[in-house]
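A single protein chain has been removed from this complex, and every other one stays in its place.
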Amino acid sequence: MNDFLATLINGISLGSMYALIALGYTMVYGIAKMLNFAHGDIIMVGGITTFTVMQYTNMPPWVAVLAAVAVCTVLGVVIEKVAYKPLRGVSSLTVLITAIGVSYLLQNVALLTFGTENKSYSFSFLTALNWQINEHLIIQGSTIVNVVIMLVIMVALLLFVHFTKQGKAMRAVSEDNGAAQLMGINVNATISLTFAIGSALAGIAGFMYIGTYSQIGAYAGTMPGIKAFTAAVFGGIGSIPGAMIGGIALGIIEQFSKSILAQFQLSALADAIVFVILILVLLIKPTGLLGRQIKEKV
Amino acid sequence: MALLDVQNLSIRFGGLQAVDQFHIAVEQGQLYGLIGPNGAGKTTVFNMLTGVYKPTTGTILLDGADITGKNNVQISKMGIARTFQNIRLFSEMSVLDNVKVGLHNQVKCGLFTNILRLPGDYKTEKQMNEKAMQLLEVFGLQDDVKLRARNLPYGKQRKLEIARALATNPRLLLLDEPAAGMNPNETAELMQTIRLIRERFEMTILLIEHDMRLVSGICERLTVLNFGSVLCEGETSAVLRDPEVVKAYLGE
Partner (left out) sequence: MALAAKWKNMRASTRKKLLMLGGMLVVFAILQLLLSLDLLSNQIQSWLVPCCYNIILAVSLNLTVGILGELSLGHAGFMCVGAFVGAFVSKYFDTVNPDLSAWIRLPLALVLGGIVAGLFGLIVGVPVLRLNGDYLAIVTLAFGEIIWNLFNVTRVSLDNGSFRVGVGGTGLSNLSADAVPLVDGSLGITSVPRLGKGGFAIAFVLAFLTVLLVMNLIHSRTGRAIKAIRDNRIAAESIGINITKYKLIALVVSAFLAGIAGVLYAHNAGQAVATQADYGYVMSINILVFVVLGGMGSTLGSMIAAVVLTILPEWLRFLSDYRMLIYAVVLIGMMLVNGSPAIKAVVDRGRQAVKQKIKNLFIRQPKKEA
């Protein structure tokens, strides 16, 4: 029972991080209709920024997080302006490859500046937050922080998207960007804003990554990025609650399959299980859990 | 017996009864018009006739054979071809290739014959080229064969779509608003083309159209659809004078 709970809690913790990353994918996809393949690497940049601030200055953790958010936001907006904006309206595949190029670029800049080795860091305040439920079950501080951050951000985003002028502009652009433009909405500014928000969330996810794994390196963003993308598709790409549900579901599935597979010395297959489940979900419900089916009119 | 005989055809989308108890009988060689206000369900009828939608109830007989509920590929093979309201060409392919795809089921030649370029490949290619050129000449497209379909002017795109439909060697041709977006000159030319198709290929044609000059000019018989059901049917001139039809189009 305790094992089950521990696995479940780990899954929720990991899933919260995936959810936050998936939000970035889902929002950018909803608005700009592009898969921002470089999103995972922005998490890595956020993590490295957090690490650098914590390691080389005496600042408190929240400053490090703010720094990561600031760096990632600026980076996200710059990438959008330089690499994606000139390609608006061009085939989505061209944009996808460009995003892959950006991903390689970020990784290689990180390799050159940060080095090829992963570096370890653990936040002391997270350990202090550990919560002993009973003698076998501890809820890690990082779990509490991950879940709280994810919930706060989810609520804030939903409020933002539904009740502010910019949020409504975002929804309008995602429905029909041509019509939105005709209604006087600044589509370019809205897309930039979306990238800014998505990247800021990636910055926070970078902090969560270090909190969860206690290390960071140039390739750190790749697997979480792919999995969060999977989570976004799982939940129905374009849907904010979908990203949360998809992220958490994926985190839980991953943890359970890992613990089950470990008994057969097959832990290496945990990632494969995640993908098998994704395929099954999409075969049963081709637009993900909360995605909308758009039928082509004849 | 009518070539196309439809009885009690209905379809429901959720709570919406899009088409209700539709019926029509198109005789061999007839040029038949299906008219009605926007949203009356005309294209939905076409979609049921061609197997894009499965009707909720009703029967569709093509030359006595029941084709109700068959899919669009089967129906194409049984001899119904169509064009679309918003032109659907294979836009990246050449004009010639568009028609050659239309000839797909008229020749037999499989994957291995194709990739190994066995003699059968050359033979069928030759056949297809000749047939396609004949068709394109009918529509005055013989000088545009190498152009990509999307680079054709609008009027020619319409013609190409009809040529492609005819390439499937149909017994019944469905045209969905062939004159949409055309100016009066182009429409007049289109009327000539449609008459020509009927004579040249002895084709039975059922068309949806809003342009009354085209409808009154070439259709022999009309069915009027309003709010998903048949309002009236009969000889073109009689139908167009029917006060109910005038009311449906112009309001009270």
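By letter and in written order, the chains are A and B; residue numbering begins at 1 in each of them.
The rule is short, and it goes like this: a contact is a pair of C-beta atoms (placed from the backbone, for glycine too) under 8 Å apart; a residue touches a chain by one contact, two chains touch by 3 or more.
Just so it is clear, the model here is predicted, and its values are computed rather than measured.
Asks: In the complete assembly, which of A:237, A:252 or A:290 touches the absent chain?
Replies: A:237
Asks: Using the definition of touch stated at the top, determine which of B:54, B:104 or B:213 touches the missing chain.
Replies: Answer from the full complex: B:104 touches the omitted chain.
Asks: Which parts of chain A are in contact with the chain that was left out?
Replies: Within chain A, the residues that touch the unshown chain are 29, 35, 83, 86-87, 89-98, 100-102, 104-105, 107-109, 111-112, 226, 229-230, 233, 237, 264-266, 268-269, 271-272, 275-276, 278-279, 282-283, 286-288, 296, 298.
Asks: State which residues belonging to chain B touch the missing partner chain.
Replies: Contact residues on chain B toward the absent chain are 50, 52, 71-73, 76-77, 81-82, 84, 88-93, 97, 100-102, 104-105, 107, 109-111, 114-117, 121, 124-125, 128, 146, 164-165, 167-168.
By definition in this document, only the chains that are shown with their structure count from here on.
Asks: Can you work out the whole-Å distance between the CA centroids of chain A and chain B?
Replies: Centres of chain A and chain B (C-alpha means) sit 49 Å apart.
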